[in-house]
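Missing here: one protein chain of the complex. Every other protein chain is in place.
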């Protein structure tokens, strides 16, 4: 079994491909899984927010887990199982692990406020899904409005051995990574893998703070892989050069709502997805928006030929 | 088929009975359904927030809908189908209507802000579930943080013929009922049934503003039935006398979180539920809290012998 | 100097009387102060949310503090000094204490989330206003969306000797009072005065949990005084009888927005205020709303002749 606590590299957040009429597009899904592998991704995270998980029926979610775990043979699959209640969370976790997932990701519900509520929630979640299931903590205050201090994360990690990874997308969040790594070096916290989300917007500096890589869905995961690798090799200027070339597009994709439309559009242009359709409710790009993305791709292609489409 | 747009009386919000170990307690459920009928309820609403719907697995929800629709022969069943996405909403709606439900209830997701977003959401929801399914609009800003003006409700009702009922639990909300009824009298809005929630805390005055009754889960639905009937008969002082006698307990049940524990406790004390257990996560009553409820029941019993347990 | 940490009874939250044209009505203010004294209030809290403090200019706030401290000779005055920044908080605190106020009340800003943020905020606030100024902590999650656990309150009280009183208006909040008093009995927390707000909606049971009284603005503070006294004398049934008679009106006043209009209307009908005007922005009562209040007063007068107006 994969030890997620020592994971490094890129766990790409997978989009869910749909046809124009809203059906799951499995041909595109297969192509996407293969592409992720060729791009050098270490693993894949599915059924996250960007995967339009809440728009799926329960059986569809199961079918998607099956497809990924079967096809992505060498890449561990992490399944987003956040749910309003523990019954659904347990059901999806069990089914996912039975199909060969490497772990599950749990985000705190937006109603949580106090430190104890957050810690208590993870205790209850893990009681529900079983302490043998590796868990990724999702820390995303901008969207979830739940603020976890480093100390709260430390308490969760120390209480719950099955919590092995942090999807870090606090904003700002650089100091948080530094503090967590300091906790580890001081012996106050077990080592966990820290993979950074938030569209990759701060990945260039997150690596220098002690992150192990990225967990995000930027339409050029191959660039994320290179940036992480260059950083880990100590090739800091090259990492920044590559990252900076992509930053205008990363920034464009990082728009709430419309960002997923942009991301799917680029993935369609790269030949991975057949359609950039989202299930409703979903934002769509205007003609002007598409032109802006084409303009960005054109400029990017001068520095990174993968953008020459 | 029941015409929900002219519904009057009490559509009780059903609790979901659980055993101490968290299993659905169907024996208690049957007893509860029968009790609701004997109490004079017009209909039953299931799988709402107070029904701990988010804590159920998809198949459990289906099983509960089946149990209610089969047993509650004379009472129309409304099923809460609010969901993070339309796929799950459509699935549960279809299954519910196939099993004989009278309609479904849809709450707006907390992310909605502008008037157009709210109107657009109901358009999309009804496109998803089908325009032949009677819909109850749930208007509950305190919990959902979505504020619907009377004008927004008017737009939804005028756009969407299948919207036939309002679960009104804005707070404060008396003027809203008056405004909606004025819209109707001015010919600006089709007539819909307005049933009041919010624990019944303002039912005494809501009736005078034009409400058709209650849709809430107070542990004495028989009292709600009497209050609505007395109001409709023009027996205003008697309605207030009865209501005021219950107000200390209504108020006690209206506490966020702990309120459901209080409600289930009283229903257990009345012999309807075998256990007051909630599925996790759920608040539980302290010994002091139980003593306070017993004290309230004791005082209430002097004025309403149904509370002499 | 008043030791607020041992305060008992009722610190009434004062409304700010305005004329129909929005000027401060000092004649009504004087009458109100005198009335509060005759009603048996222990102290007065001014410039709170219900006092429309944010609608005042800085000089007006100062003038109001002066009026209250000069006229209310035997009643300690607590001044709400919550402000978006510490400069304004310090300025109003200093001016208030110089004029003879007994202490200040500080609410946490709505942006605070984590336990440490809340504790840190009170540290900074008291550094700004000076550790010699007695401070009342306002705990009002429903409006402020800041949730303080009992442990957070304990940390603040233990860190900061000048924090001497809690305006308790968490909802639900009965267990919180019990927990804080348990902390005290276990020697984990210094004794502070706990006065309950939230419109008085749970005062009947809050006293039994260990509260010292009320700090709220219900239009019959004389009833609050009696309820607190009866509870402290151990006359529990009589306390509940009186409270329950008022509960329909207490509940009516507890509506966000419109509640202050109802409160000022009753105070006008009692002859205390000349006008029920609020400064803009403010909600106003409809004719129907006024009729409902008159109806409530009429019913109340049968049990408490102070409501026979």
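Letters are used for the chains, namely A, B and C, taken in the order the chains are written, and counting of residues starts over at 1 for each.
Keep in mind that, in the parts below, a contact is a pair of C-beta atoms (placed from the backbone, for glycine too) under 8 Å apart; a residue touches a chain by one contact, two chains touch by 3 or more.
This is a predicted model, so every value here is computed, not measured.
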>> Tell me which of C:36, C:68 or C:121 is the one touching the absent chain.
In response: C:121
> Touching the left-out chain: which of C:31, C:55, C:288 or C:306?
Replying inline: C:55
> Per the definition of touch given earlier, which of C:63, C:91, C:285 or C:301 contacts the omitted chain?
Replying inline: C:91
>> Considering the whole complex, not just the chains shown, which residues of chain C touch the missing one?
In response: 52, 54-58, 60, 83-88, 91, 110, 120-121, 124, 127-128, 279-281
> Contacts of chain B with the missing chain: which residues?
Replying inline: 113-117, 141, 145-149, 151-152
>> Just checking the interface: what residues of chain A touch the absent partner chain?
In response: 171-172, 174-175, 178, 201-202, 204-205, 208-209, 240, 244, 247-248, 251-252, 255-259, 286, 288-289, 292, 299
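Here is the rule we use: only the chains that are shown with their structure count from here on.
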> Which is it for copies chain A and chain C: same residues on both faces, with over half shared, or different residues?
Replying inline: same
>> Distance between chain A and chain B based on Cα centroids, please, to the nearest Å.
In response: 38
>> Taking the mean of the CA coordinates per chain, how far is chain B from chain C in Å?
In response: 33
> Whole-Å distance, chain A centre to chain C centre, using C-alpha means?
Replying inline: 47
>> Can you list every residue of chain B that touches 2 or more other chains, as numbers and ranges?
In response: none
